[in-house]
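Missing here is one protein chain; the remaining ones are kept as they sit in the complex.
For clarity, chains are labelled A, B and C in written order, and residue numbers in each chain start from 1.
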Amino acid sequence: MTIVVPRHDEFQPFGWGLVKGLLVTASHLVRSYFRRNLRIPGKEPFPGGRFGLFTVKYPEERAPLPDRYRGLPILLYEDSTQSELCTACMSCARACPVGIIHIEQGVDEVGKKIPYAQGFAIEYGTCLNCGLCADACPFGSIVMDHVLETARASRDELWMTKERLLHPVSYYREIAPTVWAEIREEAMKRLDGTVKRRPAGVGVVPK
Amino acid sequence: MAGAELEGLRARMEKALPQGALQEVQADGAMQIRPNALLRAGQFLRDQEGFDYLSNVTGVDWIEQGQFEVVYHLYAMRRGERIVLGKDPDGPLGPVVLKVRVPRGDPAVPSVVPIWPSALWQEREVYDLMGIRFDGHPDLKRIYLWDEFEDHPLRKDYSPEEVQGE
Amino acid sequence: MDLLIQGLNKLLGQVWPDWAVVLLAMVIVITLIFVMAPLTFMLLTWVLRKGIGRFADRMGPNRTGLGRFNKERTRQRWPLWGLLQPIADGVKMFTKEDITPDKGDKWLHRIAPVAAIVPAMLVFAVIPFGKNLLGVDLNVGVVYVVAVSSISTLALLIAGWSSNNKYSLLGAMRTAAQMVSYEVPMALSLVVPVLFAGSLSLNQIVQGQASWLGLRWYIFYFPLGTLAFFTYFISALAEVNHTPFDLPEADSEIVAGYVTEYSGMKFALFFMGEFMNQFLVCAFATVLFLGGWQGPGVQLGGVLGYLFSVFWFFLKTFSLYLVMLWIRGTWPRLRVDQLMNFAWKRLVPITLGNVLVSGVAVIVLSLLKK
Partner (left out) sequence: MSEEAAVHVPMEIEDLGTEPITLNVGPQHPSTHGVFRMKLQLQGETIVSLEPILGYLHRCQEKLAEGRNYLQSIPYTDRLDYVCSMTNNHPYVMAVEKLAGIEVPRRAECIRVVMDELTRLLNHALFVGFLLNDMGAWLTPVQYALREREKILDLFEMASGSRMMCNYMRFGGVAHDLPEEFMPLLTKVVEEFPAFVDEYERMLTTNEVLLARCKNVGILPPDRAVAYGVTGPVLRASTVAYDVRKVERYSLYGELDFYVPVGTIGDVYDRYLVRVYEMRQSVRILEQVMKLLAETQPGDIQSKVPKTVKPPAGDAYARIESPKGELGFYLVSDGSEKPYRWRVRAPSFVNLTPLEEMCRGHKVADVIVIFGSIDVTMAEVDR
């Protein structure tokens, strides 16, 4: 069940190996002008035409990202009801390997805890982009964004509070339709049992 | 390794080693050995039993028992090669797990580098991070951390708050 | 230059004294060379980036062009195939911090880049870029070129020594050994076209390849001329530290060899010298073996003939440069001992034999003609 690799000790006219290498690179030079570009199934054809080399000129053009792409975590709220999906269950904070998710649970007038995140902050500077928080979230509230540019002017701006983390559901549905469909199905299943105690919509407390 | 193979090996080991050197054989096949018998056991396992490949050397800090444990994972590489070549391996493949326990106060284990040179850096790593001394190691010094570092980070009582140096 | 002096004499001869006219001609020629050399360098870096890129399935520079913000604050671009990349490089080089090693030999460190670029500039003076278009028509042009271009070895040695860096020192040692060894086969291969032409003047060598519609090149003198061309080209690659003989600046082994401690404009000067040397090696090979500016159309009178000659010269030179790029984009690098073995055990005997046979052949042919 083994192959002994051939060592090419046999005689070859001197320089033939070099010439073969040159021919390969030359074919690339020629093909770089006339090669036919392949289309990735299910994706838009890349800009740059059907023949020859092209690059995706990054800030102006972007290569499409797959639905499952893991950027940095964001929070979602329902467009129609303006209610946040987060119930402050702390699953994500517990799942985070680096412990950068900070949640402050809300209380009502009598001081009873309610399923609502009064404060929510993520330290973007330390995020591993591992996606464990999104996997752990039972209600599809925390999801992974598709934004690549995460540079900020100062370190303080990497402390992302709730106002900047919140995005509408429609935004995420647009960038990752298949993943959202999965998440939503699961979240609705979970919510079904306890839906009586909650107002309408997926979210709990209006924004 | 388990079952009849393990029983056979255990019987041969007990014969080859002095009385009481083989302290305990755990259910999963790990053999607990006295530190002073480690070199003889290693010699026996490599030369007579054909476990010529030391895959892994590591230390475990059992702080509650006040002991350090050094764990060796042995495999029979030449026998494994026979499997790849499509022949009968003709004997157990491993792993043979040797465990040596030493007191936490003065942890010193004989070095197995003369038997398996692959322990050369792995023992240095255990020495560096765990603080277990390997007597007879040709070049025992810190491998990852700088020489002036005093503590051993993988010990359970190491507190990372006291950061040393830069 | 003679032509230039004649022309100027016609224009200014009545007014200016003779020596002033000659001086003016000299200034014009020197200025032209000083302008042309960096321009060639810039063009070459662009060609290098684009060419190597294409060999490696990349685009090369494709963004450095013109651009402006329009009203909507979005950027409009005219990339111009990245043609402005050399200027961007230049700006970058100028703005880099200039570092002189603290414990190095500071004066030598400063002199070395200058010493590296001057020989390359000097060689430009004798290369015939077109019909009668050359700075000076030396009657010992070939010897001059070989002599002057070997000065740059010294510059690299100085650079390596003065940097007080072990990588630089290793690089400098490699350079010295390599350049001295490869100069022997290079000079020996040059003897062959000189024998064919019967002259050391570059202009006359080009004119010697004139007939057959301008295709009587020495490379077609099979097998002697062809062999001489190949040995010349190989040793010239080594002479200018080009792949596969780029050991003096082997970036993966000794970081950057003699330029390790150089930054900013000093580094740029080394870079410039190297590129100009590469260009000159190609130009020299064109002159000696590929018929220089000879080609269809150069016999035409007037400006057209001149233009044709310049066109042919640059076409040939850049084709050779493309071959160098091709090699650069394909082959790995040799090791020190292999390099030396190759020079002394393979190239030197071959070129020596070639010279001998060529000499005999030239004598026999001339006897036959009589």
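Keep this in mind: a contact is a pair of C-beta atoms (placed from the backbone, for glycine too) under 8 Å apart; a residue touches a chain by one contact, two chains touch by 3 or more.
Keep in mind that what you see is a predicted model, and the values were worked out from it rather than measured.
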Task: Where the missing chain makes contact, among the chains that are shown - done: A, B, C
Task: Among C:Pro244, C:Gly273 or C:Gly291, residue touching the chain not depicted - done: C:Pro244
Task: Contact footprint on subunit A, counting only the chain that is left out - done: 1-8, 12, 14-18, 20-21, 23-25, 28, 38, 40-43, 65-70, 95-97, 128-132, 135, 144, 178
Open item on the list: In the complete complex, the non-displayed chain touches which residues of subunit B?
Closed with: 28, 30, 52-56, 58, 60-61, 71, 73, 77-78, 80-81, 83-85, 93, 95, 97, 116-122, 125, 129, 142-146, 153-154, 158, 160
Open item on the list: Just checking the interface: what residues of subunit C touch the absent partner chain?
Closed with: 52, 55-58, 166-167, 170, 243-244, 246-247, 250-255, 328-338
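Quick note on the criterion: only the chains that are shown with their structure count from here on.
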- [ ] Enumerate the contact residues on subunit A facing subunit B in the complex.
- [x] 1-2
Task: Of all residues in subunit A, those that touch subunit C in their complex - done: 18, 21-22, 24-26, 28-29, 32, 53-55, 57, 60
Task: Of all residues in subunit B, those that touch subunit A in their complex - done: 84-86
